[in-house]
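Below: the structure, in structure tokens.
Only one protein chain is missing; all other protein chains are in place.
After this line comes chain A, so read on.
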Amino acid sequence: MMISLKEMWAAIWPSFRHKDDEHLNTYYTFHDYRQLWGMGIFVLMATALLPLVVMTFIYYQLLEQSINSESLLRTERVTSNARRAVTYFLEERLAALTFTVNEMSYDRLTNPEHLRDVLSNLKLGFGGLTDLSVIADDGTQVAYAGPFNLEGKNYSDQPWFQTCKQHGACVSEIFSGYRDVPHMVVAVKSLYPDESPYSDGRFFILRATLETERLIQMLASYRTGEHADIFLVNHAGVLQTPSRYYTGASNRVTLSLPSYAERTHAMMALDAGGRSVVIGYAYIDTKIASTTFILMVVKERAAMMKVWLELRHQINWFLAVSAIIIAVVMTLTSTYMVKKIFHADHEKARTMLMAEQNCRLASIGQLAAGVAHEINNPLALINETAGYVKDLFLIEERYKDDTEMVEHIDSIIDAVERCGTITRQLLGFARHFDVQVQPVNLKRMVDDVLSFHKKEAEYRNIAFHVDIPNSIPLIETDRGKLQQIILNLVNNAFQAIDNGCFLKVWAETDEAEQVRIFIRDNGCGISKDHLNKIFEPFFTTKKEGKGTGLGLSITYGLVQKLHGNITVQSQTGEGTTFVVTLPVHMEKEVQS
């Protein structure tokens, strides 16, 4: 579980470790892989998400617009219908009163019996009337028909009376009046007929009281939806019919009043609670008399457009989910790509480094061979000459006693011999010898090589760990050269370690193509500066005269001849691991 989590994390957040082998750094094409990775994600995300976001934004705009226009349209329609109903309701009654006034004589209207008949007829025909009264031009009630007997009352100070007197007809606001019951008044003015004794321009008024209950019910029938309200207010903002949500102090509406418009209108607004509402309104006017009513329809926008808003909600979800999916996919893609680039770069850098080293070693090898070649002849001459002088000393009688001279000559010959060894090894490093391919059992060979050191290991208390599994196949290669390679590396390790350390040799194989042999010691290690020089001829950290510095360069040459390669990993103070990679099947080399 832990491992899979780690792997998942690694798939998303890559770690580019190339700092550990700094001499490879010059060969990297990109230095900042993390930046490359970030850029990759950014570019991919931008191209993938930008159109999505823009599309959603446009869609939002369109949706917003259509929600608004649809809300306005719907509200306007409702308002318009309600207005027509209210107007019709009032006009119908005004018309009935006008008809009555024109048809009946003043005498008949003022007769209470007759007036009661008229009221009951009007109730039958139109309904919604409570009472009927005739009022003289001085405001006194002349005749009354209805449930309340208010005969002799004076209405001259009532606002509706004034309006009616001026305009010939009126529709009052809804008020409580003497009865303390909300009601409204419609009234029409009529002049006395010509033949009547009052026909000198005087008038009387026929007044009817209307039940507001009926108007309220009618308005309520237009109310649809949850948060919807429909009511009447007067021009001063006082509620005429009850409002569900917008009743404020002293029965005033809590909305600001819309400005006058002849036709029905709808608009967007915010109510006192801060919610977005659509307000439809209409100033009510009848043909016969003007009124102070404003019809208002208020609907909450959100509730009204529930379906649309749900759709928007779904779009939000869709956008969020797809953005997350895109982000994850893009991150994974970018990580994968940059990892590929990184690994390719890493491989390339290693190959380049190796090629550079090969090249350098090849030219050094040529130089060394040339030098060795040229030095060998004079060396041979020195050897023979010194030998001859020594012969003279030993063979001729006359110098026989001078033993010091012989010692000097011996030291010359010794020096020449040492030089001879070096030139021979140098030539060996540069030259291509024939390779004898034969199957080699690696385990047996390593055991053989280590057995040379058994005594010394015991003496120095050095532990061997050999782990060469049986899965390692027989390697077809040159036995002698492989033996020398292992011997050189083991010798090398032996010289690097102190008493009581260990030497580990193990091997692994991959798909029967290559075998890697690891030779590890926990000795003094190789410093970073030295690490890429150790295969060069004459490079040695040993004291002068102790080593020729040719051991590893010869080993290198030998590994090359076996078509393999050799690498080294080392940490100062912790030890060194040489890795020799060899092909399992080596084609017999053609002599160059």
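Everything that follows uses one rule, which is that a residue touches a chain if its C-beta (ideal position, glycine included) is under 8 Å from a C-beta of that chain, and two chains touch if they have at least 3 such contacts; residues count from 1.
Keep in mind that, in the parts below, contacts and distances are computed from a predicted model.
A.B. asks: What name does the UniProt record list for the absent chain among "Fluoride-specific ion channel FluC", "Response regulatory domain-containing protein", "Alpha-ketoacid dehydrogenase subunit beta" or "NADH-quinone oxidoreductase subunit K"?
C.D. replies: "Response regulatory domain-containing protein"
A.B. asks: Which is it among A:236, A:381 or A:512 that touches the chain not included here?
C.D. replies: Residue touching the chain left out of view: A:381.
A.B. asks: Which listed residue, A:310, A:391 or A:467, touches the chain dropped from view?
C.D. replies: Looking across A:310, A:391 or A:467, the contact with the absent chain belongs to A:391.
A.B. asks: Touching the left-out chain: which of A:237, A:420, A:549 or A:583?
C.D. replies: Counting the whole complex, the residue in contact with the absent chain is A:420.
A.B. asks: Which chain A residues would touch the chain omitted from the figure, given the whole complex?
C.D. replies: 372-373, 376-377, 379-385, 387-388, 391-392, 395, 416-417, 419-420, 424, 427, 431, 433-434, 591
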